[in-house]
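Missing here is one protein chain; the remaining ones are kept as they sit in the complex.
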Amino acid sequence: MEQQKEDDGYMNKKAESITRMIDIPYGLDHSKKRYPVRGFTRDKLVEMILMLSAAIFILAIIVISIFIFARGVPLIYKVGISDFLLATEWNPTKGMFGIATMFVGTLAVTMVSLLWAVPLGVATAIFMAELAPAKIGRLLGRLVELLAGIPSVVYGFFGLIVIVPFIRENLGGSGLSVMAGAVILGIMILPTIINISRDAIVAVPLEYKEGSLALGATHYQSIARVILPAARSGIITAVILGMGRAIGETMAVVMVTGNSTIIPNSIISPVRTMTSNIVLEMGYASGDHQSALFATGVVLFIFTVILNLIVNLSLKAGKNYASN
Amino acid sequence: MVSVKKRRLTSFIVLGLLLVMTGLIGGCGNEEAAPPDDQNQNSEKLSGSITVAGSTSVQPFSEVLAEEFTKIHPDVKIDVQGGGSSQGIQAATEGAADIGSSSRELKPEEKSGLVESTIAMDGIAIIVHPSNQAGEITVEKLKDVYLGKINNWKDLGGSDAPITVVCREAGSGTRDAFEELVMNKESISDQVIIQNSTGAVKTTVAGDEKAIGFVSLAAMDQTVKALKIDGVEATADNVKSGSYKISRPFIYMTKGQPEGLAKAFIDYVLSDEGQAIMQEEGAISVK
Partner (left out) sequence: MRATKNGDKILTGLFWLMALVIVGILFSIITYIAVRGLPGISLDFIMQPPSRAGKEGGISTTIVSTLYLTAVALLLAVPLGVAAAVYLEEYSKANSKFAWVVNLTAETLSGVPSIIFGLFGFVFFVIFLGLGWSIISGGLTLAIMILPTITRTAQEAILSVPREYRENSLALGASKWQTVYRVVIPPALPGIVTGIILSIGRAIGETAAIILTAGSSLNMPLSLSDPARTMSVHLYILAMEGISMERAFATACLIIILIIIINYLATLSLKGLAATK
C-alpha cells in the first residue's frame, strides 16, 4: 500500500540519521570498541551529576526561604498574623504594619494584567505558529524577543510619560492607577507568554493536526480542539512564568501605580502592590521596619507557592480527566 | 543557502570579535582615564582603594569628588556604591564600606561607633507644574495639603481642580526632612501618590498640571517650577543663610575616626576645592 511504503521510508531515514548522529559502530567501523560495561558506569556517573544539578534548585530555594523567613516571621509573630494580614494601616514610623491594602493591590494589578495579556499572548502565539506566513512569524518572533530585552525602568518611564497622562485625560483620576500598572505589566509579560506558548504549539506533532484536518475539521477547529489541548502544559507553563514575572515585577509598577496605601476602589484609583512596598522602603528601612518588609516577602512567597500548587494540581486533575 | 559550517564559523567569529571589542573598550577606557595632574601642590602620592557606599542622593556628588580626587592621586581607586542611606549606615558599621554616606540625620540607635562628618547641605524645593498659577505657599498651607485638609487648588488661589499630591517613600532622606520641618511630626495622608525617586517625582509633576511635590534642590531644572516658601525663594544662598528653612545634611560616616585613604578623601571633600565642587554640582557647601 502507498501508506506503508511511505512509512518505511520515513523510519529508514530516521534510523539513518540517528545512526549518523551517535556514530555507532553499527557494522561500519570495527576498530571502535563496543563498551557496554564502560558505558554503564559512565551513565551512572552522568546521572549523578545531573541529579545534583537538579538538587541545586531545592538547595537554593531552601536557603532563600530560610533567609526570608528568618527575617520576616518574627515580626509577624510580634504584630499578630491577623493584624498583619488584615489591618489596613501601614505606618512604619508609628509601628503599624498592616498589609491588607497592598495584598489587594497585588491581586488587582496582577489579575487585570493577566486578563488582557494571556488571551492576547496565546492568540499571538497561535498566529505566529499556525496562521502567519513563515517570514512574518519569524519577524514577529524577533520583535517579541526585543520587547523582552527592554529594561524595566524604561517601561516605567514610558508608562509615566505616555500611559499615565492618557489614562488621566480619558478616564480620570491622576493617571497613576491600577489600570496603568496592569497595562505596563501586561506588556512586560507578553514576551514570556508568547514565546513559550509558541514553542509549545510548534512542538505539537504534525500528525495531530494532519489527522484532524484529514478527518474534515477546519483549521480553526483543529487549533481549538486538537493543537491547543495538546500544547496545554506548555501554555500553562507560559502563563505561570508570566504570572510569576507579573507578581515579582517592581521597577515599572512602582513608577506608574501611585503607591498610595489605600484599597483601590476602581481601576483608576492609585494602588500599592506588595513588591512595590518592599522596593520603596527597603533601601532606608531598619529594625522592625525592615523585618516588616521581609514579612511582606514571606507573604508574597507563600502566595506564589499556593498559586503554583493550585495550577499544578488542576493541571494534574485536568490530565486525569482528559485521559478518561 | 550558506552552508552550516560557514554559518557556525561566522557566528563564532562574530562572538570572538565582540569579545575583542570588549577588551578594546576596556583597554581604551582605562587609557583615557586620569592623566596625572602636575599642577596640584599636593605631591604626596597616595595609593590603595576605598569604597564609599550609601545614599543615592549623595552618590552623584561622591562620584564627581572621587573622579577629581583620582586625577590628583592616580594610583587610588574609589568605588562609589548606592543602595540607600540605611545601606550606607549598615555597610559602614559592618565594614563592608570604608565610608558610609547618608542624606538624613542618623537615628540614635544607628549612631553607635560611627563618626560623622557633614559634607554639604541640600535644600528641598517644593515644585509644581510650570503652568501653575501659584507662585508661593506658606508652610501652614503646605502642611494642610499633605495632611489632606486642603485638596483643591482653588483653596490656594488657583483654579477649581483637585490637587495631585506627590510624596516620597517613607524613610527617604528628602521626605524625612520634609516631615521634620513642614509636617511637624503629623502624619502625611495616605491618599497621596508616592514615587520612589527624585526623577520620578519630577517627571510626575512635570506632566501633571495639578500636581505638587518636593525634590532635592540640586535636581531642579526647567521642567518644573519651585514655589517660594513663606516668601523666601528656593536658592542655594537662601539655604546657606538659613532663610529658606527646608534643608537636610549630606553626611559621611566611618567606623571610628577616619584614617589613611578614607581620611585623605574626607579631608579633600571638606577642603575648599572639594566644597567648590559640591557647590558646582548643586549642593550647598558647609564652609
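When the chains are written out, they are named A and B in that same order, and each has its own residue count from 1.
Following the convention adopted for this analysis, a contact is a pair of C-beta atoms (placed from the backbone, for glycine too) under 8 Å apart; a residue touches a chain by one contact, two chains touch by 3 or more.
This structure is a prediction, so every number in the text was calculated from the model and none was measured.
Among A:V144, A:V256 or A:A292, only A:V144 touches the chain left out of the display. Note on the undisplayed chain: of the listed residues A:V73, A:M96, A:V153 or A:L213, the one touching it is A:V153. For the options B:G82, B:G173, B:G213 or B:G274, the residue in contact with the chain missing from this view is B:G82. Residues 14-15, 17-24, 26, 34, 36, 39-40, 42-43, 46-47, 49-51, 53-58, 60-61, 63-64, 67-68, 120, 123-124, 126-128, 131-132, 136, 140, 142-155, 157-158, 161-162, 187, 190-192, 194-196, 199-200, 203, 205, 218-220, 233-234, 237, 240-241, 243-245, 247-251, 275, 278-279, 282, 294, 297, 300-301, 304-305, 307-309, 312 of subunit A touch the missing chain (whole complex, contact as defined above).
By the touch rule set out above, subunit B reaches the unshown chain at residues 4-5, 7-8, 10-12, 14-15, 18, 22, 25-26, 28-30, 32-33, 51, 53, 56-57, 59-61, 63-64, 67, 77-83, 87, 94, 96, 196-200, 202, 215, 219, 221, 281.
Here is the rule we use: only the chains that are shown with their structure count from here on.
For subunit A in complex with subunit B, the residues that touch the partner chain are 90-94, 156-157, 160-161, 164-165, 168, 174-176, 254-255, 258-262, 270, 272, 279-287, 289-290. Taken together, the subunit B residues at the contact with subunit A in this complex read 56, 83-87, 89-90, 107, 109-110, 164, 169-173, 187, 190-196, 200, 203-204, 207-208, 210-211.
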